[in-house]
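With one protein chain removed, the remaining protein chains of the complex are shown where they sit.
Right after this comes chain A.
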Amino acid sequence: MANGAIDTAALNGGQKLALHYFAVALILFAAQILFGLLAGIQFVKPDFLFGVLDFNVNRMVHINAMVVWLLYGFIGAIYWLLEEESGIAVVGLQLGRIAFWVLTAAVTVVVLVYLLVQSGAGNDTTIWLINEGREYIEAPRWADIGIVVVMLVFFYNVAGTFSKGRWSGIAGVLTLDLVALAGLYLAGMFYVTNITVDQYWWWWVIHLWVEATWEVLVGCIMAWSLMKLLGVRRQIVQTWLYIEVAMMFGSGILGLGHHYFWIGTPEYWLTIGGFFSALEPVPLVAMVVHAVYDAGVHKFKSGNHPALGWVIAHAFGNFLGAGVWGFMHTLPQINLYTHGTQWSASHGHLAFFGAYATLNIAVFYMAAQKLRGNVWMGGGLAGNGWKWKWSMALLNFGVLGMTVALLIAGYEQSFVERAVEGSTWGGYFAAQNHPWFQQAMVWRLALGVVTAGGLVLLLWDLLTIGKGESRSAPELSPEADAA
């Protein structure tokens, strides 16, 4: 197939399953943006949908859709690379297919309950069936157990395939990382009355996922992508991957301490958390160097410009959003004033997008390419590739703009609410009512609309790119490994 028609014949079993994950990921991505917009409108017009879809519901769907679509993207990306990396067919693929449908049915039920039932009484039934009421892991307990089962099936697919096929460096890091990822989820699956202990373990899931295991996971996907997109030598990407793992876990595991400043835990966390989180940006700088250097050495020669573009966006987004924006307010000396303000939202927007959304989108483009019969997607695309270029520009500009708007709001809150007014409810509203704050929220909403525009264009482009293209992608023969 050389005319860019959709053809799944060239895909291997893992890749066919990956397409299912990518499709759900994109639907949830759209849901994330939609409910983000609703919540953004409520900051500007508090009466909007009051009593129907209140802010807490919109915000919960917004953040949960994000977590779940990123996970779908990661799982899909791993199924996508699994057979090529291991050299054999996915072990237990049929089980993996069933797991996909089980997970997707569960996610659908959970979202419907969030929207239609919303909340319940203060008892265990609510926690088991409706909503656990713990940020980011609101999913009711039955769903938690289901997710663990599905993750075990996925782990069996990955570990079983690699152990029967080729055990590369990427395979080793990936497999161990998935053990940590699935294991940490258990830390969020019990009820305790003591709020300090509750939040202590809750951060094991949230921080150790997002700032440790997810970062290593995208490191693996990035390493594989660079080999695919640029033909970078395996030895080089794997050495870098190990360096990244050392620095990421070396800073990220104890960097957990920066969440333990104000929740009632002992004072030594101020020192440990401050020190190690100051180190957290270091591996992210290395990643930028790595990506840009590799791209430069290969003179940006790639048959898939959109994917390469998003890989570079990931390197910078990860460094800026997770590294710089995180570091700016992570030391206890400043965090005492910025904790619990829009500062966190500012950092969160750029970090999740820059570190994770970008790399998932890069993989979506690699999938789109192969789905179209491995057609050319480099320079000189139909229409000069305006759709991918504009969607990339709008998405990045939109998210960066929201980040800056929320940063301004966060500064204003830190000074007015915290430093001047002393964190009372009166102080909180003095900050929220201030024209400077409200202006920032209007900016955030406007740039949220820009982001939504970028997403629409992205979806359109993913469905049409490569259509009617007759040139084939170049065969990138990876440089021979030194013996």
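Observations, loosely collected:
In this text, a residue touches a chain if its C-beta (ideal position, glycine included) is under 8 Å from a C-beta of that chain, and two chains touch if they have at least 3 such contacts; residues count from 1.
Please note the rule applied: contacts and distances are computed from a predicted model.
Choosing from "Oxidoreductase", "Hydrogenase maturation factor", "Cobalamin B12-binding domain-containing protein" or "Cytochrome c domain-containing protein", the protein name stored in UniProt for the chain missing from the display reads "Cytochrome c domain-containing protein". Residue-wise, the contact with the chain that is not shown comes from A:339, picked out of A:339, A:372 or A:387. Contact with the undisplayed chain is limited, among A:186, A:292 or A:419, to A:419. Looking at A:13, A:120 or A:231, the residue that reaches the missing chain in the full complex is A:120.
Considering the complete assembly, chain A touches the hidden chain via residues 39, 42-43, 46-47, 50-51, 54-57, 59-60, 118-124, 126-127, 130-135, 138, 169, 173, 191, 193-200, 235, 238-239, 242-243, 245-247, 249-250, 253-254, 256, 259-270, 272, 336-337, 339-342, 344-345, 418-419, 422-426, 428-430, 432-433, 482-483.
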